[in-house]
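The complex appears here without one of its protein chains, the remainder shown in place.
Showing subunit A:
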Amino acid sequence: MGVVVRNLQKVVPLRRARLRKDVNTLRHILGIHKFDLGVVCVDNRRIQHINNIYRKKDEPTDVLSFPFHEGLRPGKMPCPLHRDELNLGDIFLGVEFVMRQCQEESTDLHEALTVVTAHGICHLLGYRHETEEEWSEMLQKESYILREYNRLTGQHLLPMMKPCHQERTLSHR
């Protein structure tokens, strides 16, 4: 099945083919291309609703990850026993939220979505940023993914996570 892309919003004009291509490149880098992955693009209203339900935070955000395999150790691949378990889970992209940030920072939407998706996939693979140790581990992984992405595509993307001594501004999971 591969990547399931869903566009449930009408605020941001999205390029579905570009998004799929970028997600597939990230899957290739991480060696997770045999796993299914859902990427659902939503507006502020809907991601706020989901954020409120699952995290009790009544505000829009950039990304929410829903892993299929709970409790994975960061960096350890899931070991599926059945075909149905060849699934990493779903990432909800707050494309309206990301677009507003891009407008403020004059950056490209699809480049930003790649960075945000990489962060979301890390969460699906068990990475967290609750403690400084986790934070550092996740930053390392994200930096690796985007370094490889930049090497393959000639772009210059940076992780959305800041080094741990800087202010932590991530509001999602």
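The rule is short, and it goes like this: contacts are C-beta pairs under 8 Å (C-beta built on N, C-alpha and C of every residue); 3 or more make two chains touch, one makes a residue touch a chain; residues count from 1.
Simple rule for what comes next: contacts and distances are computed from a predicted model.
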item: Protein that the absent chain corresponds to, by UniProt name, given "non-specific serine/threonine protein kinase", "Trafficking protein particle complex subunit BET3", "Cyclin-H" or "Complement component 1 Q subcomponent-binding protein, mitochondrial"; value: "Complement component 1 Q subcomponent-binding protein, mitochondrial"
item: Of A:R15, A:H28 or A:R151, the residue in touch with the unshown chain; value: A:R15
item: Contact with the hidden chain (one of A:R46, A:R128 or A:R147); value: A:R46
item: Touching residues on subunit A - with respect to the absent chain; value: 2-3, 5-10, 13, 15-17, 19-21, 38, 40, 46, 49, 90
